[in-house]
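Just one protein chain is left out here, and the rest sit where they should.
Note that the chains are named A, B, C and D in the order they appear, and that numbering of residues resets to 1 at the start of each chain.
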């Protein structure tokens, strides 16, 4: 049974039709690659699935039921975790505060619970070690390099057991070594039954981990096929429009 | 003769030594790859060369003379163009306004010159076509996708004839097709005698266009050698610290 | 002889009316020789700030206080504190009758209002509609004047327009605007009675306002009866930009305040209420007042 | 379905007129609110649209509108200027005092000479204040709020020091000329309104059609980006604060001409009204957004509310409450825009 399904989803921004009648399904434990040229609508699609945008037309199903996801908080509660392309970090907080934002570890009685600073910090250090990232948990995000920021955004998804993780170009800014770690992580997630949608412009990465690839072009889905039945050349042709559909 | 030379440059941010005694030279028309793990100090190095930061120790030479670059404006006047990792775009302006920011095309007499909106727009459309980018010149940058934003930042360097172009991960967010265009662009720049420093985490790209590669680790330069004499494996080992120097 | 430091605390230092009181104190202090006059108050009309300044002056151990009360109850607390600290206190211009102050020097504000009403009646016994302009809505002395005007006109053929009085917050510019608004909202209005001189403190603003119907003012079709007699106002009256003024004597308030405090300091007895008097000025006698 | 496309993008339509430019701006929606308000007020009071009252409104709003143009520039760069009210007072005072002083000294080489010197003094004072603000903000990187709150206090204090709290009135041989150029009329139209129109058109041209104007927007959008692309950020900022002070000073001088005097508390607490007018007209305190037309519409709205309530004979105690309500309601209208653009 499909874990997540989109039916005829369209999204308009004023005069721009960012998504045009897009449908697809994702099964539990499936790794789906989402590719397309810049401005093809990939991030818009992710934002619809994670409750930031409401579709102009069409509907979403989660676990077979119609879902109205009105806010990112709701999406999170459903088990949809997202690594946003613009990372969504609060610059004035530390890496560990960002990782735990909205899900802080607390101790105490009744409504007055205090933060467990140490525990959160320790867990953050662990997460960065797991990703082999050169990121310090108690540095302010403001002072971080591009790749360190991305590591924070990725680490965030590791806190709870999600059912589907949407990754919008998670490896764009990170270094060679961590790319391998993230791809490994995706495999481990799949093994735990978690579905992953991976957006990337790096053809080799998509072909290395995904089982299926969806290609978008100017808001429309132009292909949705198993990786095994495709090739980097075909996908490139689909992205650029040299090939109309496949 | 060296076009640009750094001598024993260090940079401290409070307790963090982001750069430690870094020296290297770049000759006219040379393409140098700059690699390193996240937080290794690559962007800090770029920002020192483009006048955003002043080095804590060490000095810069441009065209053989000691240069004190106090602002990005000065760097630009010397002929140093930069594609910043965080792109440096004004969200509330259009793509073409951003491209021409600080170098607007004007018409008119005396001190009262009016903007040539049409001419700037036409040129921007041309530049995006050249990069094969799906970016509309009169869209506000606020509404753009990640890759479209990056295209704007790259297009900006094409306006004037620079002497050296610093590119901090210019291909991180752009699509397959445009990556090829940017690499092609770098070759054309080299042919015109312009030096390029390319920062990238994409090993194949660096090996495809660069003549020399500099590797940074935790603020220090650990390697500086011709591409021909190195290999992706060696560079990876240098980045991760498996190999101490080469 | 002993020398004393007396503080004069106005409601607000941005009101030109109190400049005259200040000048009175300064001149009298110089004349008496052994007295220093400290003029210190809030810049804008705000009672808590005034209270804090009084408190600071108590700490400074001044030898006497003369206060134009901005809020009776609030000032009462501070006045009593000062008196307990052994500092003689008097009020001027605006009173706090319930407090332990030794004396009040100033105008009888109820009478002041009545006088304005009477002047209007004298000008136009046949009546009509009139509107008032007031200052800060919270100022008790101004409320007394408004009551006074109404009392004097009770039983006459004068009726007040709705929306009167307007509150200019002692803002000169706003007061002129409100005069214009009263006239436009009520084209047949027969009299405008500002209970303080604010609109006329801006002479040309007032002239601009009056100019279009100056003939009506001359023929008393529109009567302008205004409180206060600052020099600019007298000139305007002389030039036909008002029909009557009723004035207080702020300069004298300053002078008498110094004398009264000195008497208190010397242990002499003083009257509890010292009215400084009113001046009624019309075209007939304006030359006596213009210097 | 998508017939009319843009630049060959198959998924981009031409935008409709209400999705573009002025019609898609807060300014347009506030203008709508203003029109509604004017209609409502004209029903509530017959006199509202009488020529006399319209000319009152025109004059009154041009009293703050020139300063609002100036502060709009500052707000577009992401700054704020709380010292405008004080600057109005000090400029007006300096102008008056110079006329008084020159007359007393008997210095009058040619007709108009006293006026010229007095205006130079008034505008010069404003320029100095603006430069001090701009320098502290651009070069010393102080917060615009604290800096201009400081100058609010400093400048007002200096006005009191200069006049000992007394108002000053312009006098001397050039007084008539001074009154003519500040509170006079040309063909039945108040000159202050003409100045406003000229300055607004100028500001529109400069903001939309010069590189300087574009830099003003860029600084408000992303100051760092401006710096990185070689925009002379500091210089533009200083210029913007100087222009804002000059506009405020000019407004102050005009008011003092109309009042025939420059009271020391002239324009006290005007800063909030002026900022509100700019913000209501669509300027965004976060920077990057704003324009001349918005500034003017904001000023008209505020004056129409004030004047209309007086004319409608609303209980003065309730007036203040209603002014607040209508201000909020006017910006609430702008929500329709967001709703429509999804």
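Here is the rule we go by: contacts are C-beta pairs under 8 Å (C-beta built on N, C-alpha and C of every residue); 3 or more make two chains touch, one makes a residue touch a chain.
Since the model is a prediction, treat every value here as computed from it, not as a measurement.
Among the residues D:275, D:292 or D:310, only D:275 touches the chain that is left out of the figure. If you put the hidden chain back, the residue from D:100, D:120, D:224 or D:322 that touches it is D:322.
Interface note for the absent chain: among C:61, C:100 or C:266, the touching residue is C:61. Seen across the whole complex, the unshown chain contacts subunit A at 50, 52, 71-73, 76-77, 82, 84, 88-93, 97-98, 101-104, 106, 112-115, 117, 125, 134, 136-137, 156.
Subunit C residues in contact with the hidden partner, per the touch definition given at the top, are 13, 38-41, 43-48, 51-53, 55-57, 59-61, 70-74, 76-77, 136-138, 140, 143, 167.
Mapped onto subunit D, the footprint of the missing chain covers residues 82, 136, 140-143, 145-147, 149-158, 160-161, 164-165, 269, 272, 275-276, 279-280, 284-285, 315, 317-325, 327-328, 331-332, 335, 338.
Everything below uses one rule, namely that only the chains that are shown with their structure count from here on.
Averaging C-alpha coordinates per chain places the centre of subunit A 47 Å away from that of subunit D.
Remark: subunit C and subunit D have CA centroids separated by 34 Å (rounded to whole angstrom). Centre-to-centre, using mean CA coordinates, subunit B is 42 Å away from subunit D. Subunit D has residues 6, 9, 12 in contact with two or more other chains. Residue positions of subunit C touching 2 or more other chains: there are none.
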